[in-house]
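One structure is given below, encoded as structure tokens.
Complex shown without one protein chain; remaining protein chains in place.
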Amino acid sequence: MTGAELWTTAAVFGPLLASLVALGGRPAALKAGLLLGSVTTLAGSLGLWLQVLQHGPVRHLLGGWGAPLGIELWADGFSVVMLAVTALVGAAVSLYSLSYFGDLSTLDAETSPAGRAARYFVPLWLLLWSALNGIYLSADLFNLYVTLEILGLAAAALVTLAVTPRATVAGMRYLIVSLVGSMLFLLGVALLYTEFGTLALEELSAAAPGGPMAATSLALMTVGMAAKTALFPLHAWLPPAHAGAPAPASALLSAVVVKGSFFILVRLWFAVYGGGSEAGLVLMGGLGAAAILWGSVLALRQRSLKRVIAYSTVAQLGYMFVMFPLLAPEGLGGPDPRWSDDAWIGGILLAVSHALAKASMFMAAGNMSYAVARDGLRDISGVAHRLPMSFLAFGLGGLSLAGLPPSAGFVGKWLLLREALSAGGWFWVAIITVGGLLTIAYVLKVLRHALDREASDGDFRPVPRRMEWAALLLALASASLGVRATEVFQVLLQGGVQPWT
Amino acid sequence: MDVTPLLAWDALPLAVVLSSFVPGVMIMFLKEEQARLRNSLNMAGAVAKVALVGLMLQGVAGGASYEWALEVVPGLSLTLRGDALALLFVTLSAVLWLVTTLYAIAYLEGSANRTRFFAFFSLCVTATTGLAMAGDLFTFVFFYEALTWATYPLVVHKGTPEAIRAGRTYLYYTLGAGAILVVGAVWFQVEAGTVQFAAGGVVDATAVASGPITWAFIFAFLLIGMGVKSALFPIHGWLPTAMVAPAPVSALLHAVAVVKAGAFGITRLLHSLFGIEVAWEMGAAVAVAALAAFTIVYASVRALSQDDLKKVLAFSTVSQLSYIALGVALLDPLAHVGGLIHLVHQGIMKITLFFCAGLIAQTLGVKKISDMGGVARRMPLTMAAFTVGAVGMIGLPPVAGFISKWYLGLGALGAGQPWVIGVLLASSLLNAAYFLPILRTAYFDDPDPSWARGAEGPRPRLEADWRLVLPAVTTAVFSLAAGLLAASSWSPLGWAILIIEQGVL
Partner (left out) sequence: MTSLDLYVWAGVVVFLLALHAVVTRAHLLWKVLAINLMGTGVFLILLAAPARRDPMVADPLPQGMVLTGIVVAVAATALALGMALRVMARTGSPFLTVDPETEEPDPDAPEPPR
């Protein structure tokens, strides 16, 4: 087995195996599953990172069977960056979930509600992890569909682990949106296969899809994926689902799950369709801009902690779509358009920074409401003095979202701005800047409540240390990417925007 | 101990930055009750910083220069450069951090949330030293924006509605301008192709001539970004409001670190990015000079009508800061010397005044000038220090302020801008008009009943806690020494001349 084969296998099948282990349901099985999943994905993504950095994109034919009948795993820089950030977030959330549902070793999984939640959470999450890694390593459209479907099913189930009626309804709505999105995607896949007779991304890219059929197919797949990514105006399902889920699930949904469908969108538009159309790119950017403004304004108006963060996800996802038009500053004319490295690195850095920061913030918010047993902004007043580490994590995460140094968000926004300014795109400059200021406003609103002098009376439940550390570690990771991101930069250029030309 | 190997250590600038960052982060994880450990960490960091800066001073005086860089992404690096210009500001903040730390420990004794206070206090100093040594615009903006958010918890430290409001005002101004600064900085990089700071500027005069509108906008964006912290009219409004913060914050941050970051930024903008000749050709420097001159007079007039002592000092800060901008914007090396030394002189004089205001407020509960009657009898040392600061602000010899104004005046003549002399004179008269009544009240009026009653009983041996008095007296002595010993090569004046001679401006 070559290195690439070993690492891709570890990343996809490690968490899958771990999920099976965790199905055992006893506390020891849950712990073993989390450990196995974390170790295999961390190792797999690190190993692949080094491979791709040294040798460029790598390929693994599962069982030695290649296209069209076999399944291929394929990784370039974009894949490994997403794999790695998922592994980091995933490991931290796994650590967090060891304590969130109560002490796993003494938990009675049969009777207590927390025990039931833990018993479902762990295998579902590990299954979700495997599906996400599968998406990042898929080399053909049908694999993407299958992994996407697993991702959607597991994610919707995670939401309903919170037993409130509101969360159950939000989870159901999420499931329906997700399934309809998958169907639209599958229809697009069928049209593409009809037209080009292949599903392998690389061969499709070589066929340079054009014409009405290919355009219809791209439109269908885009609508489907945009619904799953909660791109404005298809975002309405996200805030209740992400805010209603248990804290570790919220962290996963907001930080990494929406990135799965975002990844597919980027791959389709740029790697397969070579940019699609200029008008289409501007449309995507425009929707992203609307998402930034609308999501931020709504985040400012929320009264519950988790809802602020959930609406912030709607807004921050907008930045990743603002990347679309900026990637092709000179338009798509000619057979080989110039892709902007600045927009590419900047956009993906923002996605990475959002994943790290948002997971950290949801976990920190989870700690705060864990301590006061409520979730309203007023209820957390004064909590900063009791939970300084969680407060710090939330603040650092907020810095990253707002694009203030030191954070990956600062570097990412600098690069995006640089592309926008050199292309004379003042609209994008204004959106990026105003979005940053709005972000500061809603982050500060939360911080101010947490800093309030008079601590809320009532019981204060001590928060397990490892839950605080899990949140802080991710926030620190995001901050350190703000002083050193060269490694991410280099690996992202392996393959780049359009890896198959 | 032989320090020669350390003198050649390129990472010295990084060590200087870390000497406050590391204690700051460690303090963040301490419990509120661990006061002794917290204070030790703080003092250790402050002393280490002064020692490291001392090493760098020695090296730079001997002609060495230090550069340390970390690539963030290809094409953008965090670059710290320890040259004579950077050290002028670094030394100021390091020394004043040391004295202010002592002051703050005593000032806040027994109050709430000190862990948070000292952690962010250290982070502020970290950001200040970082931007002082920034070798390029990216690094500068990095630390400049970090300084903005690190200061916020200190402004709202008291947690009162008034403090929260002041904090909001502060953020509106600084973050709004910060966003404009970032756009300006990125735009500069796009147009100039570099973000490096270099003596004489990196902007090509012919490029400016071919796109004057673009460059004017870039300059304006950057000037707004720098100007808000330097409290240039009309974006100075946050500074008097922010005076609700505790005295050590007003002293170090709003007299030295934050506002000097802005003034230093304007210096970098005029000299290291555009180059002063290009800035004059495009008319930008004269705009800065005019704006600064107006701010000087305007803020002095505003100070006249204040009764709150800290507010007077705040408006005086607004006014005095513009001396720096005015000096560096003129096209004459003597004016540059005047601007640069005022960066230091204003810092040590104004911190003295703030220390004294805090002392008086802390000991007697007096915050208003009208209640200050006879304070000098109760607190002679404090008022002596205050007097030194006030005399310096007016610009009378032998205090440091006189030297600044002298060089600014000489420079104005050299640059052929005699109107500046008029501004300096007007400002001196106005300064006298608001400082002298304070002195008269404190020395010659009868003790005000508002504090005299509470101050009965056995008088303490020293007028207040020695940890509060010592910093005030120390900085007053510095202010005197900087004036009296100006001819020494280690005085701020001597160092500013070294900066010009080494050609690093």
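When the chains are written out, they are named A and B in that same order, and each has its own residue count from 1.
The criterion applied here is as follows: a residue touches a chain if its C-beta (ideal position, glycine included) is under 8 Å from a C-beta of that chain, and two chains touch if they have at least 3 such contacts.
Just so it is clear, the model here is predicted, and its values are computed rather than measured.
Considering the whole complex, the hidden chain is in touch with A.
Only one residue from A:V169, A:L437 or A:V483 touches the chain missing from this view: A:V169. Touch with the chain omitted from the figure is made, among A:L73, A:A139, A:L199 or A:A393, by A:L199. Considering A:T229, A:Q302, A:T439 or A:Q498, the position touching the chain not shown turns out to be A:Q302 (whole complex).
Residue A:M183 is the one among A:M183, A:A219, A:L476 or A:L493 that touches the chain not shown. Annotation for chain A: contacts to the undisplayed chain at residues 68-69, 142, 145-146, 149, 153, 156-157, 160, 163-166, 168-169, 171-173, 175-176, 179-180, 183, 186-187, 189-191, 193-194, 197, 199, 239-240, 243, 301-304, 307.
Everything below uses one rule, namely that only the chains that are shown with their structure count from here on.
Annotation: 43 Å between the Cα-based centres of chain A and chain B.
On the chain A side of its complex with chain B, the touching residues are 345, 385, 388-389, 392, 399, 404-406, 410-411, 413-415, 417-418, 421-422, 429, 433, 436-437, 440, 444, 448, 451-453, 482-486, 488-490. Residues of chain B that touch chain A in their complex: 28-29, 70-74, 76, 78, 113, 115-116, 138, 141-143, 145-146, 148-149, 153, 156, 159, 164, 171, 175-176, 178-180, 182-183, 186-187, 189-190.
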